[in-house]
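Yeah, one chain of the complex is gone here, protein chain that is, but the others are all in their spots.
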Amino acid sequence: MLTAEQVRLRAPSAEQRELAASAAGMFFRPDRDERVDAGPEGDFDRGRWTELAGTGLLGAAVPEGAGGLGLSVPDLVVLTEQAGRALLPGPVVETSWIAAPALAALGQEWAPALAATLHGDRVAAAVDATLRGPDLDVASYVVVPADGSDLLCAADRLGATLRVSTQDRLERSFRIARGPDGGGSAAQPLPLTDGLRVLDRGRLGAAAYLVGVAGGLLEQSISYARLREQFGRPIGAFQAVRHRLADSYVELEFARSAVWGAACDVAEGDPAAPVAITCASVAARRAFAEADRHCLQTHGGIGFTWEHPLHVWLKRGATFAARYGLRRDLETELGERLLARTGQQPRGRPPRPHI
Amino acid sequence: MLTAEQVRLRAPSAEQRELAASAAGMFFRPDRDERVDAGPEGDFDRGRWTELAGTGLLGAAVPEGAGGLGLSVPDLVVLTEQAGRALLPGPVVETSWIAAPALAALGQEWAPALAATLHGDRVAAAVDATLRGPDLDVASYVVVPADGSDLLCAADRLGATLRVSTQDRLERSFRIARGPDGGGSAAQPLPLTDGLRVLDRGRLGAAAYLVGVAGGLLEQSISYARLREQFGRPIGAFQAVRHRLADSYVELEFARSAVWGAACDVAEGDPAAPVAITCASVAARRAFAEADRHCLQTHGGIGFTWEHPLHVWLKRGATFAARYGLRRDLETELGERLLARTGQQPRGRPPRPHI
Amino acid sequence: MTDHEEFRRQVRAWLAGNVPAGDLPDPDTDDGFGAHRDWERRLYDAGYSGISWPTEYGGRGGDVLHEAIFAEEYELAGAPVRITRPAQRFLGPTLIRYGSAEQRRRWLPGMLRADHIWCQGFSEPDAGSDLAGVRTRARWDGDRFVVDGQKTWTTYGRFGDRMFTLARTGEPGGRHRGLSCLVIDMRGAGVRVRPVRQAHGQTGFAEVFFDSVAVPAGNLVGPRDEGWDVAMTLLSFERGPDAGAPVRTRRRLDALVGDIVEAGGSPGTVRDLGDLYARLSAFQAYTCRRVGARLAGEPVGAESSLVKLFAARLDADIVQLGVELFGDERLAERAPEFLDYWHSRAGSIYGGTAEIQRNVVADRILGLPRC
Partner (left out) sequence: MTDHEEFRRQVRAWLAGNVPAGDLPDPDTDDGFGAHRDWERRLYDAGYSGISWPTEYGGRGGDVLHEAIFAEEYELAGAPVRITRPAQRFLGPTLIRYGSAEQRRRWLPGMLRADHIWCQGFSEPDAGSDLAGVRTRARWDGDRFVVDGQKTWTTYGRFGDRMFTLARTGEPGGRHRGLSCLVIDMRGAGVRVRPVRQAHGQTGFAEVFFDSVAVPAGNLVGPRDEGWDVAMTLLSFERGPDAGAPVRTRRRLDALVGDIVEAGGSPGTVRDLGDLYARLSAFQAYTCRRVGARLAGEPVGAESSLVKLFAARLDADIVQLGVELFGDERLAERAPEFLDYWHSRAGSIYGGTAEIQRNVVADRILGLPRC
């Protein structure tokens, strides 16, 4: 259903486009290679994290009165997509979408913790339903989804219950680890933020980041297809390559719209927003899967080398495609919902042909 | 496992290639349009059926002593693929693979029925597990798969149990109808033929026919892509078209090999032949699905017109892809088998990289 | 023009009281076409034709959002297909943009009431994907054009009164140059219409042959020899957002899910349905964003190519899942799904093939070099 208000909201405003452009400028550092700048063993880079804190991204969704930028959920989508496009390391989604708003919601008692998080002095992270999340070994605060209400755990009060393992990290500059098995007595119950639970916020933020990663992949591939020549012409002139990239772009644009639409639903307080978020998460995973397949193929052998940055996009995308729900599980969730909904309705008929 | 004997068998012999060529010549009648020659209401064309009987196809797998050609199962695959390529109408797969060998196996008492069937004077058909089959309204004998042993029903003895409905026929020249609900007392139990039950024979025969249909589709499309010009050149010169057709050809060749391999398994008495037949059935359905998609797209608008024969190939293929098991059900059967097999084996590891 | 939400309420109420209960008879039959024409007149008389057309030509004078709201409600109500669709969406708007005052007065009012059925005459046997290959020839004869040639895939051609034609007035082989747009009286001398039977057994489009057809000078739309620009404008209208499309896709998916529920479910299919649901949701979101952009005054760009690619694949995947689950009975001539099956598969052909759309995306959006 289109209402006038919604339709206006759903075309990104001039301010939001401006926001995207300035975020792109801030986040993209051509002088800096996110792979190389992480320590040789992939240690968390505190300097870089402090820099990122300086951009305001971490507190973008925190009210201005609490030291943040007070941006809306659609605004945060705009920023997060740029973060993904620039492959920003560390728990950017977890901090800006989950932990910082959670600390802000907990009130005065947690104000110092929030301030330290927004300044980058302390690291806040979150885990998904599999209890994995980024950079837990350096996190001071970890948000954990739970039955009943979600929880905030302060690492220094948890002691033995925080059992972090970094064994399964995928990239040196982006470490996923297994988090605390549960909150224990020291955990703080969390209220909803923007009407959403922690996993829904994570899903939406991760989808926005993933769309950014897919977009970055595609940009790289377009540039490469313009420059790389074989048989006396740029490979981007061959239909096989052109059509691959066009297909990737189609999926990307529709996923981008789905994420944007879900964010608008949240902003409007639509009670069905979590369903829209799940749909958007699937769309983002589809878009990444297409980009992953076509962009690696477009690059040929060079895409398999460590020196070319493509593999970092591929790995980062794989990380985000696997967090806050695997595509198959999200699809199953949606399929069951569709079956249940239809079971309650009268039988429909397909539309008549219509050109 | 390759044995010398198998490997030799599995490269089609010179005789088999000869057989294919002569069948193609017999079956393909450029002067005859299988769509138009069926009666205006799609009635069964007895004249055409007698002609087909004259080619020997119906009794190809019947021993020479019983009036057939005494060909092997791989030979019959060769013939049936050509039958599909030429879109032969009527119950060719049901007669040649199932009913005629069944009548032959029943011995002297049924010799007159077999002779009438091989001459085309009487029509023999079969139904699959959904109890549907072609041209049941004109069939004198219908083979029905059943628990215990499969059954042969003589239509004139069955009376009320043969309830034929032709409501859901797909094309005018190829009518699928719902068959008898069960054999009743007049049904004759059938022995295995070549060690196979009726459904396995039907699956293999239908897979061979379907491979032929997919091949015919592809041939049509290649010819069209060579002739049809847009932007000053044949559309077959555009990578988008070339690569579609190449992909279809790949699936076709692998499906053809799978069907051929399964037929060789049957000929060698391999007890796992039914599994190979199921695999081949899936491969044939894949090949048809690819051909269906790419060949219709290659033809553009013309492929949607009644005047162009493409739609007959598409519909015939859809018919054969849905008989003796839908692809999804066959895949499920194979997947369960794979899981059960692996559950009994020690954990394997993936191979090491190997260029 | 009324407030948008109020407009939606009005439309919904009117449709609830007026949409025929069952399907109208097939518009490819004489009776069926007549019934559809009557329906168009009821819509017109109720003020629901040409929602975004100026009132002076019989339209309602609404904006892009009124148009979108009407399209949504119309499809949600399961109302009949529109035989005035080409006229409404692109032929009329092109005449409004390029027609002379006299032409607009002469042609536009009859369009919306379906007094005259208008057809688009661009495609030819040898000018399909390659529109600039048009060969239909319009020779200037001193005081009129004389047209010879053939058009094809003409929707509602059998019932057509006027054709908006792209013909070659310049040198043969001139490609984009030397083309002109002419309005041709399809009832006039030298015009022959041959309905084309489709794979599903029904007609629905036609071939149209011109044999020395006289076309008055006053039927030239836009400058002579510069018809390519007119044609491109027409296509940009055709490619504007259609808020009804995701609703139709939703009905298609809902009908399939209804069949699955009725058949007692299909466990292995849950994930496929979730995938289709997510894609439908993205289609809705994209359409919403596009309508918003149009409302904000942004021009129509190459997004329609994205929609064609995304939606054609989605629709084809929905009907394909139906065939995979229920077999070939769904393709049978008497099955209720058979028209939709063929039509959905045609989505990657008509209005520019998927290959053409990918080229458009590669050229105009991605900026890739050309072959």
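Worth pointing out:
By written order: A, B and C. Residues from 1 in each chain.
In this section, contacts are C-beta pairs under 8 Å (C-beta built on N, C-alpha and C of every residue); 3 or more make two chains touch, one makes a residue touch a chain.
Remember, predicted model here, so these are calculated numbers, not experimental data.
Contacts of the undisplayed chain with the visible chains, over the whole complex, involve A, B, C.
For the options B:R29, B:R197, B:R293 or B:R328, the residue in contact with the chain missing from this view is B:R328.
Note on the undisplayed chain: of the listed residues B:Y249, B:F288 or B:W313, the one touching it is B:Y249.
From the options A:A208, A:A225 or A:A321, the residue with contact to the unseen chain in the full assembly is A:A321. Considering B:L19, B:A214 or B:A276, the position touching the chain not shown turns out to be B:A276 (whole complex).
Residues of chain B that touch the chain left out of the display are 1-4, 6-11, 222, 225-226, 233-234, 236-239, 241-243, 245-247, 249-251, 253-255, 257-258, 260-262, 276, 278-280, 282-283, 286, 328, 330-339, 342-343, 345, 347-355. Although one chain is hidden here, its contacts on chain A can still be listed: residues 130, 167-170, 176, 229-231, 238, 240-241, 296-297, 300-301, 303-307, 310-311, 314-315, 318-319, 321-322, 326-328, 332.
Although one chain is not displayed, its contacts with chain C can still be listed: residues 267-268, 270-271, 371.
By definition in this document, only the chains that are shown with their structure count from here on.
Centres computed as Cα averages put chain A at a distance of 39 Å from chain C. In this assembly, the C-alpha centroid of chain A lies 50 Å from the C-alpha centroid of chain B.
Counting partner chains per residue, chain A has residues 238-239, 243 touching two or more of them.
Multi-chain contact residues of chain C (touching two or more other chains) are listed as 269, 342, 350, 355, 358.
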